[in-house]
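Structure first, commentary second.
In this view, the complex is presented without one of its protein chains, the others remaining in place.
On to chain A.
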Amino acid sequence: MKSLVTVFSAAAVTLASASFAFSARTDLVIGVVLEPPHLDPTASAAGAIDEILYANVFEGLTRIGPNGEVLPGLAESWEVTEDGKVYTFKLRQGVKYHDGSDFDAEDVKFSLDRARAADSVNAQKALFAAIDTVEAVDPQTVKVTLKQPQGSFLYNMGWGDAVIVAPESAEGNKEKPIGTGPFRFERWAKGASVTLAKNPDYWGDAVALDKAEFRFIPDAAAALPAILSGDVQAFPSFPAGDALAPIKADPRFSVVIGATEGETILAMNNAKAPFDNIKVRQAISHALDREEIILGATDGLGVPIGSHFSPANEAYEDLTGTYPHDVDKAKALLAEAGFADGFSATIKLPPPPYARISGEIITSQLAEIGIKLEIVPMEWAQWLEQVFTNKDFDLTIIAHTEPNDIDIYGREGYYFGYNNPEFKAVMAELDQSSDPAVRNELYRKAQRIIADDAVNGFLFQLPKIGVWDAKLTGLWENSPLQANDLTKVRWTD
């Protein structure tokens, strides 16, 4: 009997020490709201694809860091000619795709040429529009010649839509993505989850996680119990901002509020009366009470904006004071515009809660100056067709989540119908310059023009609500692009 006890205690000691030595977990379940339609980031705008694969499975020539900075990716360094038109990228050595094939300059040429080809289905084809030729000088060197200098070129090459794929596997990436990243794709249980596993042959620093599962949890009401029960250990973009209280109160979890690139705007149809009248737009801007909207729609977490630009960007200028909340001034402006008694219009709202809630608050705020809004809730597909494509709308609310996208205000035929040659000139100048100081000054000028013109009602920067186990580190606080870069994520224990 005694010997049995000894054996048991010896076993117990062994077990305890073994579990001590390997105590840090190496697996992670991450909750995401949307399931990607497929897994090829170069063939869809779906942010859900980048949320899983960007920096984890696929890499580009450059990569975007946690604060939106451009970092070396598959290109370890680059040189730019004096005129800003020729980029020579020096590629990393010893990089292999997950199927074992080698990465070299030909793959870069293939990827960039494929993205800009006539039959390309790349959702961000404009990123590649400036490219004239791509030349593989030798296996480790790529020379990209631009038609004209483009200041944002290195940034563009860091987008998820510009990742480097191999000619042998590109066609199959939708189902079985093959990249060069620190994780390789393992399994996609459709409707349920995507699982990634550590890539033992990665060229760079090895990742701490052995396995990462992205689980799709579409229902905001289901997100809270998923986290609380421990089924899911991280929800980098938590969908239920109004349900944070029980998580904040629980020491097991960290709640991290960061910034996104999502400028949330009350878009106005500038091409349609009465919104073509700047006085009407100014009146609406004065009538908006941002604080109230932010409190209602984001639980006070959104950051107010006065133009279409992210406060996280170094070229940001605070223009929230351009049209302060002032009901009397709004009424006066409306009267000047010939609408002393106000008017009626519709506001079409896409499904996200931020849009629906802001819409209701704005409807009551505009009612104070005599503008009677009829709320028309819409499904996403309907919104894209009626509002975005056919421009059949008066007002709408939407967050523009693409990074650095102020250029949409200079785009021909864009849905809010703004047309200002002065703004277009600034954009053209911006395209020609690569000096950061000059570019920042131009960005500031652009912000001021659209703020003064009250093109849209500028509401707030959509917050990124990150919720995860307090023992996890390395997840991004901000989201300069829709991605969950897991390369630095580890369990501390």
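Structure notes:
We take it that contacts are C-beta pairs under 8 Å (C-beta built on N, C-alpha and C of every residue); 3 or more make two chains touch, one makes a residue touch a chain; residues count from 1.
Criterion: contacts and distances are computed from a predicted model.
With the options "Peptide ABC transporter", "Nitrogen fixation protein NifT", "NADH-quinone oxidoreductase subunit M" or "Membrane protein" in hand, the undepicted chain maps to the protein name "Peptide ABC transporter" (source: UniProt). In the complete complex, the hidden chain is touched by one of A:Pro37, A:Gly204, A:Pro324 or A:Gly338, namely A:Pro37. Touching the missing chain, out of A:Ala24, A:Leu71 or A:Ala192, is residue A:Ala192. Per the touch definition above, the residue from A:Arg215, A:His308 or A:Lys464 contacting the chain not shown is A:Arg215.
Of the candidate positions A:Val121, A:Ala425 or A:Ala470, contact with the unshown chain belongs to A:Val121. If you put the missing chain back, the residues of chain A touching it would be 35, 37-38, 44-46, 118-126, 174-175, 189-193, 215-219, 221-222, 225-226, 228-231, 379-382, 384-386, 388-389, 400, 402, 405.
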